[in-house]
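The structure appears right after this line, and notes come after that.
Omission of a single protein chain aside, the complex is shown with its protein chains in their original locations.
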Amino acid sequence: MAPGLTVAVRAGRRRDGGARRWPLLAPAGVFILAGFIVPLGVLLAESLKGGGIARYGELLGSPVNQKVFWTTLRTAALTTLCCAALAYPYAYVMNRAGRKVRLVLLVAVLLPFWASLLVRSFAWIALLQDRGLINNALITLGLIDEPLGLIRRPLGVLIGMVHVMLPYMLLPLFNAMTKIDDRLLLAASSLGATPWRRFVRVFLPLSLPGLAAGVLLVFVLSLGFYITPALLGSPSQAMIGEIIATHVNHFGTATASALGIVLLFGTLAVLLLLAGVLRMVDRRTR
Amino acid sequence: MRARTGRLVAGLAATAAAVLALASCGSSSSSGAQGGDGEVVIRVASYGGPYQEAQSKAFFEPYMKDNPNVKIVQDSPSDNAKLRAMVESGNPQWDLVLLANDFGNEAQGKWLEEIDYTIVDKSKLLPNYAGKYRVGADVEGIVVAYRSDQLTEAPRTWQDFFDLKRFPGKRALNKFAAGGALEAALLADGVPQDRLYPLDVQRALRKLGTIRDSIVWWETAAQSQQLLESGEVSMAMVWVGRAADAGKVAPVKINWDTWLSQDAYWMVPKGAANAKEAMKLIDFMTDKEPQLEFMKLTPYGTVNAEAAEDPSVATDPNRPSNHLDTQVKMNDEWWAENLERTMEEFQAWLLG
Partner (left out) sequence: MRRLSVRWFFLIVATGLVTAYLLLPTLVVIPMSFNRSSTLGVFAGGWTTEWYRELFTSPEWRSAGWNSLQVAVGTTVAATVLGTLAAWGLSRNGRFTSLVQGTMFAPLIVPPVVLGVGLYTLLLGANLTGTIPGLIFAHTVLALPFVVVAVSASFAQVDPNYEKAAAVLGAPPWQRLRRVVLPLVAPGIVSGALFAFITSWDEIVISIFLTDLETKTLPVLMWSQVRTQVTPTLAALGTCLVVLSTLALAAMHPLGKGMK
């Protein structure tokens, strides 16, 4: 969130300082407190019941859990990267296009939301499986002899997850791009900048808040997400959300809560780190 | 300035509250345990979908007709975690729950009422379906189903499932550790049925490892059915209901020489307000006539001994209760004690 905050805001801190913001944050804060912190506190208590802090050590030390955490992190990072790579050009074209084209592109982004997640996941199975639509089409066209292994592999998981997460990356990015003043780009051109330079030096930095928002959203969502990976991947790509759900269903909440809390604090730590790095970069580019 | 901001926030909060109030007008109050004078309300939770509809037709509606002072309120889907949470909170919302055989064992006793067998008549039930905390609802099963169009010969034994040469193609197995894969592996490896438990998990995993690359793991009923119907696998260990449904649109057959038990049980949450009434309902549902009615609507087997002899049931080749002689009974008690440990081992193997 740090990039994009102008110097003016920091200077203005003295004027409309912390005193004014708390009433604004209060209602949301109350919700989060009652609806999230309290249940989490209940869960924390539950997780400690099963053996105290020692249990956490056990969980973190177990190689199975470590592998799952690592897979989750890796999948989330890959998904985020792919989403960013696909969404940026798409948002750029949307931004520059005429009204009709823009509407069509927007509809394409929003439409998947309406077919629910479950239905979409089964649609992907229908498309990707060995006897699925894609393989059948390719075989009929004579392009391949053996079906491509698209499902029950990391590739299938990536395809499915990127599909689910893409809109969450696209919309903030697109919004950010609409805010970029064309005149700045015009000015850069008239000062002799090549299109490439204009893009890298003017457009890209100005679109960063949107990119940052999208990256944050997609990464965080991907960490806890497990339904599509479970349907499209193989067990060796299990994500932490699935493990937690299995625990809750069969053993009660002690271990599941502990794992959930580990996930939460781990992610927060990563986010704080990122925020710190971004702030450093921000300061250095001024 | 601060006062104005405060008023602004208050105004918005009031708006939000008004919206919530409006929304609550549309909702109905949560059903309580007591109806009007003398009326008894039994709150039942089952799996939902067509299965529960069949239960409604065969059990709940006739019961309400016979007992006009009883009202049966249905809920779905029944869920282990939800049951535990509600019992622990001291306010169970269900009087009667239908769950699978992984629940209701001695290990889960603290969340359930003991079945009162002075209310439920034990003698009419097939052996093994009257437990301390649960009563059998119907006989299901984990069967080996296969695509007759993909295999030149029909599988007969447990070894056939692991024989990729004679029976080429992929295999579908339940990803859940207690889903039958381990038992199947041990039986295929030559372990005699009476020496199956305690399970030698490592040996089972080694056997599974021999076909590892050909296994497609399923997690939901829908998935398992889809794998058979689409022909993605040539052999699958699936729940009998799914195999039967797949057989309606695809050349899927069931091998009844090798199958495992899988059942649904009725249980009463501990502290349920109408526990006695719930048990009376259980007694009704395990009677011969309602059981026969239920079987007209579903492919499952009956837990009632007399109903099992009835010609309409006995001649049906795909009724699980007609094949109890070849059934391998899963040891629910062993699983209840060892599930966590086994799942961890299984998980580690799956990931590795």
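Annotations for the structure displayed:
Lettered A and B in written order, each chain numbered from 1.
Everything below uses one rule, namely that a contact is a pair of C-beta atoms (placed from the backbone, for glycine too) under 8 Å apart; a residue touches a chain by one contact, two chains touch by 3 or more.
No experiment lies behind these values; they were computed from the predicted model shown.
Contacts of the undisplayed chain with visible chains (whole complex): A, B. Only one of B:E183, B:D245, B:D263 or B:E277 touches the absent chain when the whole complex is considered: B:D245. Considering the whole complex, the residue from B:Q74, B:N128 or B:T210 that touches the absent chain is B:Q74.
Among B:N105, B:N174, B:Q226 or B:N304, the one in contact with the hidden chain is B:Q226. Although one chain is hidden here, its contacts on chain B can still be listed: residues 1, 4-5, 8-9, 12, 15-16, 19-20, 23-24, 26-31, 47-51, 73-77, 79, 81-82, 85-86, 88-89, 91, 93, 220-222, 225-226, 229-230, 241-242, 245-246, 248-250.
Across the interface with the omitted chain, chain A contributes residues 1, 3-6, 8-10, 12-13, 15-18, 20-25, 27-29, 31-32, 35-40, 42-43, 86, 89-90, 92-93, 96, 99-100, 102-120, 122-127, 129, 133, 163, 166, 168, 171-172, 175-176, 178-179, 195, 206, 209-210, 212-213, 216-217, 220-221, 223-224, 226, 240-241, 244-245, 248, 253, 256-257, 259-260, 263-264, 267-268, 271-272, 275.
Heads up, the rule we're going with is that only the chains that are shown with their structure count from here on.
Computed from the mean C-alpha positions, the centre of chain A lies at a distance of 35 Å from the centre of chain B.
The touching residues of chain A, counted against chain B in their complex, run 19-20, 23-24, 26-27, 62-64, 67-68, 122, 125, 129-132, 152, 230-231, 234-236, 238, 243, 246, 248-253.
Only residues 1-2, 5-6, 9, 12-13, 16, 79-81, 84, 102, 175, 216-217, 219, 222-223, 226, 230-232, 339-340, 343-344, 347-348, 350-352 of chain B touch chain A when the two sit together in their complex.
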